[in-house]
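Apart from one protein chain that is not included, each protein chain of the complex appears where it belongs.
Chain lettering (A and B) follows the sequence in which the chains are written, and residue indices restart at 1 in each chain.
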Amino acid sequence: MKRTLFALFLITTLLTALACERRGNATNGSGTGPIVVGYYGDLSGRTSSFGQSTKNGAEMAADEINKAGGIDGRTIQIIVEDDQGEPNKAATVVTKLINQDKVMAILGEVASSNSLAAAPKAQAAKVPMISPSSTNPAVTQVGDYIFRVCFIDPFQGEVMAKFAANNLKAKHAAILYDFNSDYSRGLFEFFKRSFTSLGGQIVLEKSYTQGDRDFSGQLTAIRSANPDVIYVPGYYGEVGVISNQTKQLGIKAPLLGGDGWDAPQLWQLGGASLNGNYISNHYSVDDPSPAIQKFVADYKARYNISPDALAALGYDSMKVLADAIKRAGSTENTKLRDAIAQTKDFPGVTGKISIDKDRNAVKPAVVLKLENSKFVYETTIAPEGSTPPATSSAPASGASTAGAPAPPAKAASPTN
Amino acid sequence: MPTFLKRILGLVVVVALLIGMNTFMGREGLFGFGLPYYYAEIINLTGISIILAVSLNLITGYTGQFSIGHAGFMAVGAYSSVFMTVYYSEGLEQSLTGLVGATLAQSLVFLGVIIFGALVAAIAGLVVGIPSLRLRGDYLAIVTLGFAEIIRIIILNIDRVGGATGFRGRVPPWDGRLIIPQYANFIWIGGFAVITIVVVYNIVNSDTGRALISIREDELAAEAMGINTTRHKVLAFVISSAFAGIAGALFGHFRQFLHTNDFQFIRSIEIIIMIVLGGMGSITGAVLGAIVITILPELLRKLPGDLYSYRLVIYSALLIVIMLTRPQGVMGAKEFGLSWLKRPQRRPEGDKPAGEKGVPIAQQPATAVIDQGKEQGKEHA
Partner (left out) sequence: MDTFVQQLINGLNVGAIYALIALGYTMVYGILRLINFAHGDVYMVGAFAGYFIALSLGLAAGPSIFSLALVLLGSMIIAAIVGMIIERFAYRPVRKYSRMTTLIMAIGVSLLIENLFVARIGAAPRAFPDFLGSQSQPPIHLFGNAAISKAQIIIFLVSIALMVLLQWVVFRTKVGTAMRAVSFNLNSAKLMGINTDAIISLTFAIGSSLAAAGGVLTAQYNPNIDPLMGILTGLKAFVAAVLGGIGNIPGAVLGGLLIGAAETFVVGYGSQIGIASTYRDAVAFAILILVLLLRPSGLLGSTVQEKV
């Protein structure tokens, strides 16, 4: 008995001795060798379709870059880790990526809650992290190594509120949001704020959970409240069905939404009921510009399905990172961080991306109308404080940065 | 050596080991060497899992009450303790710092919020336990699952602790600490793991423990023998929830981030798997199960590309295989080399007789119990 314990003790000590490493500062990003990039996302849990889509986009981008010769001769190597959609695991895998795989930069995560859990690790280790699609303002506030290439909630919510009030002349709005999703709740909050400040009235707020199959209860109640528009800032899985059930119940008001609607399955789920609805987005998959069409065609050829908004953002996040590496001339972390921060007018498929002083992306939102299984361009809404540009999104940084993150004039963003 | 001297020695050794291990895992390391942060993190998470598994074992393994709601109590403990730390403890800590110095002040405050978390979790356990524990096995399982989900949905609705975004620190317009401080390190986690093991061990080997086991074996007979089964069941449930709360508090202050997605019922099921794997009537088994189940998913990450996406399939298949081949778990109902108290074994029919595949049952004098306990704590620290 005592012998077994002693043997166990020896084994444990031996393992510990083998496992240990020297303490001291190891700088990531040596000058040569492959560029190791980490990607973390939900690949097997409830929201795995998002994690997989984003990963596809990023991987395709990396392959394209490698085929074109890499960056200064170095190839990009992506190490993928699955966090199963749990913030705790997100933090663990990012620690592993940084510590074990010695990644030079990290792409991730899709959901703000997972990004918030993992970003402090990246920040503490001084490894740049670019989130493709976390929209909660708090994510980039973690530190100066954390960036994003997507809108933040305040902006998108505001865009749709403006469109509803100014373009659609709506006075009463009802909201049906995904209560479990930070993204949906964020958009809901900011839409509400903006819409009411523009003189509108929110007649009813109802919620559902991602995975719900039936929305007739909420929709029937909404029908009784008789709104001019219904804001549904959720994901395509539920929105397609909601749209259908709305028409079934005879509701005439158009539905408004965000980029979470953007996925090829939306049309299969919602069919003709989607006609007449509007969304805010970074871009449109039906945009005839050659760059976007090439992206769509390549993605379709490689993965057998049309890209959704998340795939496009995953693609752009990798491209932005690569561009920054090229500009920095190295993968040394402080240089890389600065290069990412200086990204200006980068032509991504999701729009011209510029990173502002809060490390958020500045790009205009387009409002698209849904018609016959296509997203048709309706109008562009620019960040507050600047005149709506025709196509590009980068007015003088002073003017635009006042608008996109938390404009002090408006009480749009509380967490500052 | 007199017993109490042995106990003090054991305590000193454990504390020394914890401090040593903690430095080893920390920034400076021991003599310039340290454990990679990734491994250190896994070890800390394992420690928390040990607390969860051993406490669940008390109510499920020893008392036979199947509870799939453990993650709910962990959440209660986590959120309530972190809530305290972020919003109410700053002033207290500052005034204590003036009195006793920074480290001690921090430790006292932390201890305080942990106890608070444990209390709130215990109360939750009481509220859930009293109505539920009169139900039979399978119903109890679903009801505890239901309660855990309700708890989670309620927390999700409280914006002051983050709502759907998660909780990192103060939420304007309220004041408080900006970020949840990382109070929990290996000293705390390992220390509480040892405390949990010792407490549960002592309960199990007492009269109360025997009553619990008798309830597991045959509740009617126990009732007939005069044991107040409801009282005992509720007691075990409350204690087990309190420890889950402690685990939650440690978790919150280690991760510095809380989100209800970490407390879904898949978490509760993970803890069940731990004790099923290890053996439901055995503390050593619970510890073993906790270690294996926490480390296994990380090991499975090393699988090559294609197989990587099948990790969870392998995981579930493993559970099925264990149920088919050795449903009593690795340790069955035996402890590691210790059986001076003959435990009535819950043996399914057709199962192999005890002792055939397990550790040989050795007779140990009663005073050796403490050493065993401490050494068990050591191995798994």
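The rule is short, and it goes like this: contacts are C-beta pairs under 8 Å (C-beta built on N, C-alpha and C of every residue); 3 or more make two chains touch, one makes a residue touch a chain.
These numbers were taken from a predicted model, which means no experiment stands behind them.
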Residue of A:Gln123, A:Thr196, A:Asn244 or A:Ser373 in touch with the missing chain, whole complex considered: A:Asn244
Of A:Ser207, A:Gln293 or A:Ser373, the residue in touch with the unshown chain: A:Ser207
Candidate in contact with the missing chain, chosen from A:Thr13, A:Gln268 or A:Gln342: A:Gln268
Contact set of chain B toward the excluded chain (per top definition): 60, 64, 66, 131-132, 135, 137-139, 141-143, 145-147, 149-150, 153, 156-157, 220, 269, 272-273, 276, 280, 309-310, 312-313, 315-317, 319-320, 323-324, 327, 346, 348-351
Chain A residues that touch the omitted chain in the full complex: 44-49, 52-53, 179, 204-209, 211-214, 216-218, 220-221, 223-224, 236-238, 240-241, 244-245, 248-250, 265, 268-273
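Here is the rule we use: only the chains that are shown with their structure count from here on.
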Whole-Å gap between the CA centroids of chain A and chain B: 36
Contacting residues of chain A [partner chain B, same complex]: 1, 4-5, 8-9, 12, 16, 19-24, 43-44, 81-82, 84-88, 91-93, 95-96, 98-100, 112-113, 116-117, 120, 136, 138, 179-182, 185-186, 414-416
Residues of chain B touching chain A in the complex: 24, 27-29, 32-39, 41-42, 45, 156, 163-166, 168, 171-173, 179, 251, 255-257, 259, 261-262, 298, 301, 308-309, 311-312, 337, 362, 364, 375, 378-379
